[in-house]
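Right, I'll just put the structure down here and ask away after.
A single protein chain has been omitted from the complex, and every remaining protein chain is retained in its original position.
Going by the order they are written in, the chains are A, B and C; count residues from 1 in each one.
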Amino acid sequence: MMIVVMKADAGVKQTGAVITKVQQLGFEPHLSQGEKKTIIGMIGNGAKFDPQTFLAMPGVENVVPIQQPFKLASREFKKASTVVSLNGTRIGGNKIVIMAGPCAVESRDQLFKAAEVVAEAGASVLRGGAFKPRTSPYSFQGLGEEGLKILREAGDRTGLAVVTEVMSPMDVDLVAAYADILQVGARNMQNYSLLEAVGKITKPVLLKRGLMSTVEELLMAAEYILSNGNPNVILCERGIRSFEKYTRNTLDIAAVPVIKNLSHLPIIVDPSHATGHRYLVAPASLSAIAAGADGLIIEVHPKPEEALSDGAQSLHPEEFAELMSDLCRIAQAVDRVI
Amino acid sequence: MMIVVMKADAGVKQTGAVITKVQQLGFEPHLSQGEKKTIIGMIGNGAKFDPQTFLAMPGVENVVPIQQPFKLASREFKKASTVVSLNGTRIGGNKIVIMAGPCAVESRDQLFKAAEVVAEAGASVLRGGAFKPRTSPYSFQGLGEEGLKILREAGDRTGLAVVTEVMSPMDVDLVAAYADILQVGARNMQNYSLLEAVGKITKPVLLKRGLMSTVEELLMAAEYILSNGNPNVILCERGIRSFEKYTRNTLDIAAVPVIKNLSHLPIIVDPSHATGHRYLVAPASLSAIAAGADGLIIEVHPKPEEALSDGAQSLHPEEFAELMSDLCRIAQAVDRVI
Amino acid sequence: MMIVVMKADAGVKQTGAVITKVQQLGFEPHLSQGEKKTIIGMIGNGAKFDPQTFLAMPGVENVVPIQQPFKLASREFKKASTVVSLNGTRIGGNKIVIMAGPCAVESRDQLFKAAEVVAEAGASVLRGGAFKPRTSPYSFQGLGEEGLKILREAGDRTGLAVVTEVMSPMDVDLVAAYADILQVGARNMQNYSLLEAVGKITKPVLLKRGLMSTVEELLMAAEYILSNGNPNVILCERGIRSFEKYTRNTLDIAAVPVIKNLSHLPIIVDPSHATGHRYLVAPASLSAIAAGADGLIIEVHPKPEEALSDGAQSLHPEEFAELMSDLCRIAQAVDRVI
Partner (left out) sequence: MMIVVMKADAGVKQTGAVITKVQQLGFEPHLSQGEKKTIIGMIGNGAKFDPQTFLAMPGVENVVPIQQPFKLASREFKKASTVVSLNGTRIGGNKIVIMAGPCAVESRDQLFKAAEVVAEAGASVLRGGAFKPRTSPYSFQGLGEEGLKILREAGDRTGLAVVTEVMSPMDVDLVAAYADILQVGARNMQNYSLLEAVGKITKPVLLKRGLMSTVEELLMAAEYILSNGNPNVILCERGIRSFEKYTRNTLDIAAVPVIKNLSHLPIIVDPSHATGHRYLVAPASLSAIAAGADGLIIEVHPKPEEALSDGAQSLHPEEFAELMSDLCRIAQAVDRVI
């Protein structure tokens, strides 16, 4: 893929002319307006062209190829880190974002209690599954739309944004009607129909790394969303599968700085699924922030021992509050805030 | 899950009474009629009951629990191996089934030529992708419905059944209108919306093992299809991800006898994706049959060097013909035929 | 294995009587004197006995079995964290220990320069390989004893302790004559002859986790050293093999708190081998301390681009100095010092 970099002082008219030329050549233009510069990506299989075609146009600074297999997701395409904004919350900036809540929405009571707890401790996003991908067809599959309603209501009561999983392209509109952030789960990271569907909305998408996927494959999955028009992608490292047995998965902590280097997209960590054990959530969370993560998504349940799923890895409310205070100290040590 | 095993001489009326009782208790009955015995599985969360309730009914031989996490897919539930029939082809019986063809349907010419080649060499199913799951959104994504039409036509001309991938629950009806077998690809093995959708049709489903999924997870995925009502599931081992670099994936050959032991479902092997190199397809194919596989799905292309995808692992027509002859000898050595 | 726990006020005579009884029963006694309590482990296959035999003896508080497969290495056996002391340096206490230096001792000049650099930046142990385990027999294999001499001299000049690898049981005495800490490398983690040999000396042993070994296997390897009589074992997480390709290995950061939970032994992290890239060493180091590691072993080379091995993952002197200052801040945030 080639990108056309506009000069800092290029005007709307000049940018428009470049976009028209890109279209004339048979490519789809992708606009990225940074604070300083505007960049136009040329997606698809258009005609062959001489870079001079663009270099000769007013306002054009340069025409450069992107070497990485992922294009719109790469730092080559966009140097400045992307900050995803939703209401008051900004994800990818200096402030670290904490998403927390139960694995599944189980009831009004459970979720309202959880929402209060996590809001009070300082989280800014409430998590909770309404559609649950379960290994067994006989396990609890979530409350569906009823769960979405409860989640929305809990978010509104506490002022928290809400994130929840969508499992099928057919449910994207439904979930988007209630949630602030749509999660694509690890098992669906390469469900291309779903990626295309969430690429066609504008709400932020939390894309979890597949437990069997390389970082490159994660960024290629993000590329599906970006190239379909949705620039609001948040990546999530949630542990990969290895041979180690004391943990549910293996937290690939180095993926955080690797992704920061390769991509401009925000990256958060899920210490709960990555480790699978309550006693490991705190050290994993601290290490994630130390490694440069932009946030965390943590399972917290008012009564973990009664949870319908993932109880063993869910924090008690008081454990979460204590962790938040420890996180503040680590954040400070890397010049960030929570 | 509990199953009710009927006596060999139990009649329709007795079986019907048991089914009614199962429903009254709040379970969904799953009927499996073997050559000798009829079994009724009790799916879902019904009322607690005393096994005596059933043991006291005429025609009932036994009531037993299934210990495995997968139920309908287990040999505990159904001792006799399942044979999936489509037109003249039977998958899972003594005859080994060979599916072959190009990775993707690229054109009428290419596919017709491929179909002739594989039919002549003795294959009974033609493979070819119309919807292609590609890591990059910028790679060739398949011809879509146009590809399905070509595939159907090629199958009809040569008398081959056709198998092709379906990637989205929204496309299941479309693909089922053209294909004899619907493939769920490795990346979608835990795409539960898709599994449920193919579970609601009756055409056979070829379910490929995810490249980092355990055998148990594969059988749980099959359980989603079976529990939605479609008993015609064919499993496929296609290589798992490991650290070894000389092969694209690592063919888990032991998965074949492991699955034969755990499940009654037929299991075939994909030596092309499992190895990723043309020179390895033949030894991998021979080893699969020696290990007890019920069939193979092999990439064959009239001109591999011109293939739009997977050229490096596609056999030339003459290589495929030679392999078929070698396979006959191995099949004989394990008392099977091709 | 059973352990006999002595009362806090038990005297030497009472402990001695228990030891004698243990021997009479055919076991080998292993003594662990904690600050508060003394514990006697009973190793080997002795006679069956009634716990009452010991409970009736004066000074005995309890007799309990150790459930873990590793015994002397477990927290069940010894609750208090082990602190390995060498000269002034204590490993496993509140102070975090930094070991640093080049992959290999290449020359007097190179090592003296490296030693100065790491000493000045605040490290307390100098690393440098004299015997190098190399994948190819044609690669640089290290300077051997000449390297050991240089290493010793560099340590003495700068006041640093020195750590270096031993690859064969036949070299243990030689290496122990020069080094303060003997390293058993990842490839030799299950070289039992070597483990037994370093178990028979008293100098501290740095035991690196094999790149595809589980934590349990690491602790079992430590058990070989401990059961041969050497209590001074320092564990090291240095990355495990996975399918991810952007990093040389996958740093299993959760192994740090997992090991802290299972064992009393100190655990340090090698961010250089774990990641394989210079730009990842700093974030990996920070995350290790945040996760609770007792120290780090970092590759630093005066001129990484001229290194005979591992240049790409070695820090420049100024990078190391900067990292040390960042580490101080993280250490403070988890109530430790460097």
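The rule we apply is simple: contacts are C-beta pairs under 8 Å (C-beta built on N, C-alpha and C of every residue); 3 or more make two chains touch, one makes a residue touch a chain.
Quick caveat, the model's predicted, so the values are computed rather than measured.
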Partner chains on view for the chain not depicted: A, B, C
Hidden partner chain, touching residue among B:8, B:55, B:177 or B:334: B:334
Listed residues B:22, B:284 or B:315, member touching the removed chain: B:284
Given C:168, C:261 or C:332, the one touching the chain that is not displayed: C:168
Selected residue (touches chain absent from view) among C:38, C:110 or C:227: C:227
Residues of chain A in contact with the chain not shown: 241-243
For chain C, the residues touching the chain missing from this view: 1, 43-44, 69, 71, 133-138, 167-171, 187-188, 190-194, 210-213, 217, 220, 223-224, 227-228, 241
On chain B, residues whose C-beta touches the chain left out of the figure: 212, 214-216, 240, 242-247, 250-258, 261-262, 274-275, 279-280, 283-284, 286-292, 326, 329-330, 332-334
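As a working rule, only the chains that are shown with their structure count from here on.
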Chain with minimal offset from the mean of all protein Cα atoms: A
Chain B-chain C separation of Cα centroids, rounded to whole Å: 50
Separation of mean Cα positions, chain C and chain A [Å, integer]: 38
Multi-partner residues of chain C (at least 2 other chains): 212, 242-243
